[in-house]
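My questions all concern the structure below.
As you look at this complex, bear in mind that one protein chain is not there, while each of the others sits in place.
Per-chain residue numbering starts at 1, and chain names A, B and C are given in the order in which the chains are listed.
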Amino acid sequence: MLMRRFTLSITCPDRIGIVAAVTGFIAGHGGSVLEAAQHGDLGTGRFFLRIEVVADSLGFSASEFKERFAPLADEFDMTWNVSDSAERKRVVIFVSKEDHCLADLLYRWRSGELECDIPAVISNHEDLRAFVEWHDVAFHYVPVPGGESDKGRAFAEMERVLGAEQAETIVLARYMQIIPAEMCARHPGQIINIHHSFLPSFAGARPYHQAFDRGVKLIGATCHYVTADLDEGPIIEQDTYRIDHADGPDELRRVGREIERSVLARGLRWHLEDRVLLNGAKTIVFT
Amino acid sequence: MLMRRFTLSITCPDRIGIVAAVTGFIAGHGGSVLEAAQHGDLGTGRFFLRIEVVADSLGFSASEFKERFAPLADEFDMTWNVSDSAERKRVVIFVSKEDHCLADLLYRWRSGELECDIPAVISNHEDLRAFVEWHDVAFHYVPVPGGESDKGRAFAEMERVLGAEQAETIVLARYMQIIPAEMCARHPGQIINIHHSFLPSFAGARPYHQAFDRGVKLIGATCHYVTADLDEGPIIEQDTYRIDHADGPDELRRVGREIERSVLARGLRWHLEDRVLLNGAKTIVFT
Amino acid sequence: MLMRRFTLSITCPDRIGIVAAVTGFIAGHGGSVLEAAQHGDLGTGRFFLRIEVVADSLGFSASEFKERFAPLADEFDMTWNVSDSAERKRVVIFVSKEDHCLADLLYRWRSGELECDIPAVISNHEDLRAFVEWHDVAFHYVPVPGGESDKGRAFAEMERVLGAEQAETIVLARYMQIIPAEMCARHPGQIINIHHSFLPSFAGARPYHQAFDRGVKLIGATCHYVTADLDEGPIIEQDTYRIDHADGPDELRRVGREIERSVLARGLRWHLEDRVLLNGAKTIVFT
Partner (left out) sequence: MLMRRFTLSITCPDRIGIVAAVTGFIAGHGGSVLEAAQHGDLGTGRFFLRIEVVADSLGFSASEFKERFAPLADEFDMTWNVSDSAERKRVVIFVSKEDHCLADLLYRWRSGELECDIPAVISNHEDLRAFVEWHDVAFHYVPVPGGESDKGRAFAEMERVLGAEQAETIVLARYMQIIPAEMCARHPGQIINIHHSFLPSFAGARPYHQAFDRGVKLIGATCHYVTADLDEGPIIEQDTYRIDHADGPDELRRVGREIERSVLARGLRWHLEDRVLLNGAKTIVFT
């Protein structure tokens, strides 16, 4: 069990004195820093900063932190946030039939490795209900029919569940339906997908078959935020694994399941710990 | 120094009894097998076999091996070859201005790691002449002008050098000119290129800039046989290396040089040892 | 679902003609070879061979295969076996309190990735009973007291369970008791352990603390057969993962769990598929 901490995440135009001002503010309130990382992006002129402070070293709550910090944030034109490790993020997982990512996330969650709440799973199939419910997690079966208006109703129902559960993060754990553009727009930087290829290679359907046909010598997986452009969202994490000519599509799928689940778990953990900051179509990841 | 060996490479339609017949032939002549590997491709129904025999365990030369083996090869409709480790392949390297792959190959060659002859280097720039000549390797400066007929004359001159040097293998060690289709056709499975991305991602120009712009978390390199379709030839070897948001294009280039040179060296070594067999647009690599 | 296959594994003194004789035998009975791999060990003069044959391509059963093959095996002084993929190996898992390896193995087993039967789990603690029983696997609580004679009774009880379950393979999935020498001797090449370090570094207790104290830059895990010499048995598989100075022992444990479970799963899968052959204190692994 880690000690309670406040995590301050900042993005602003780069200029002299940002770190001095922020760390001066924290030190001025007796704040003890656990971890800090920064990055100045030369291309965009943006500055990124993430600082973890021991909550008890400050004499106030996260909301008071925000109140006191606001003038400084305004001065430097910051986009910023303070999160409190005691308030766990609420995550809803979307899944279809393949369960390797779901099983992995639920295991990590119940073993305490992923610090979040998982109140619900949404699926367009009934197959995984028993497994999910064994974890005392609500299972919502929301089929997605073919017609546009029916599809609209299905996603409206999902939005209703997300709202009721106060979900802050949505994980597509091999969910085989395309998320509508307006749903992407409502949850920017909050929907995380695992794609079973090393993007930008083999975007779209059946990536392992594409990889097999091309004869690549490594296969990979990509964890990314979802945007309206399918498979084009900001990449959070990727990894690859060596294969050879003897590995057919079934073997690639087996190896791929390994990579998918570890890449997704790392990406989600970093997201939950506020380690991922958006930089246009790319990410800054303070690991 | 490895002992002298004959390497038999075979591709043929898959059927029962191929290995029994081939190993029976070798055993019948007292041949001692050093290494053997096989693969049956379910998609194409083709069978691939590679066997290394201790040369002295057979009572005859490579050419006599071929003569005696021919009836068996006909019976099974084999495409096949016997190479003799005492007859080193002759390799000509094409290079432009970047020298990291060239320097690496020449080092491995003079240290004995790459068992081949390198009689000549061809370049469209004069920059690397002194370095190449220090290795007692001939340096041919063949500029490639813009016009089609001038370009034709340049590649004809290169073909003349290749012929004079009896080159069996051509290595494009970051050679920045496109090889004409007819030159590709004249040297099938003999021209090896290193592309500085994890293909099929980032084919074409400036792959490290493409990778930086897309925000990938790993970069890679690909060693492949050259065909008339640019960056589409059969892949021999690939590898990737982790980068992060702090790595700009210069850093990617630096990391990439590492991957390029090791991937190219591995691919070339396997080619020299007859470990790479073509399977349509893909390769079988018996490492 | 893979097609039914017989897997022939052979170890014998190296000499000319082994492969020809074996493949001749198989081809003579119309056997269709799916996969074959061989290795001649120069140091020991031993030869190793593994061949997978499509069961239906032969006109007989595995036991008849053995009967017919025996004279050839005698001729070449082989230690050998034929396994039938239709007869799944029976695996009993030993576990203490840490469940990451157990959970991973049970997931892979119920998803069909590990082709074996898992009739029982034995533990010296009650903690994991509910989880195991959810999988319809018998859970045997066998506490291991401190005194020698009590300990003897405990392991005798475990042997009784193993016998009753007809276990062929025992997996120590982070089992924190030392297996007595006589139990090791009764199950040679059948007890598989996962050690949470890159052996031979950090043998013994608390390897992650040892690794942290030494300041290594990668940590690892090792899957090996258990012999009476603790942490000295033949290594089946190993892997490493990068860490840095910011990772304390807790972080090493978290990263280590990843490596442990993937290394153990690979090692066990290769064992189940008869891909691991013993070569003295080392292994041949035909992946």
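General remarks:
Heads up, the rule we're going with is that a residue touches a chain if its C-beta (ideal position, glycine included) is under 8 Å from a C-beta of that chain, and two chains touch if they have at least 3 such contacts.
Nothing here was measured: the structure is a model prediction, and the numbers come from that model.
Contact with the omitted chain, checked across C:Glu52, C:Asp117 or C:Glu237, is made by C:Glu237.
Only one of A:Gly30, A:Pro143, A:Pro188 or A:Gly204 touches the absent chain when the whole complex is considered: A:Gly30.
By the touch rule set out above, chain B reaches the unshown chain at residues 35, 99-100, 103, 107, 111, 113, 134, 246, 254, 257-258, 262. Panel shows chain A; residues 16-17, 19-21, 23-24, 26-28, 30-34, 36-38, 40, 57 of it touch the chain omitted from the view.
Counting the whole complex, the residues of chain C in touch with the unshown chain are 39, 41-42, 198-202, 214-218, 220, 234-240, 244-246, 248, 279, 281-285, 287.
In this section, only the chains that are shown with their structure count from here on.
Relative to chain B, the chain whose mean Cα position lies farthest away is A. Per-chain Cα centroids separate chain B from chain C by 38 Å. Mean C-alpha position of chain A lies 42 Å from that of chain B. The set of chain A residues that touch two or more partner chains comprises 246.
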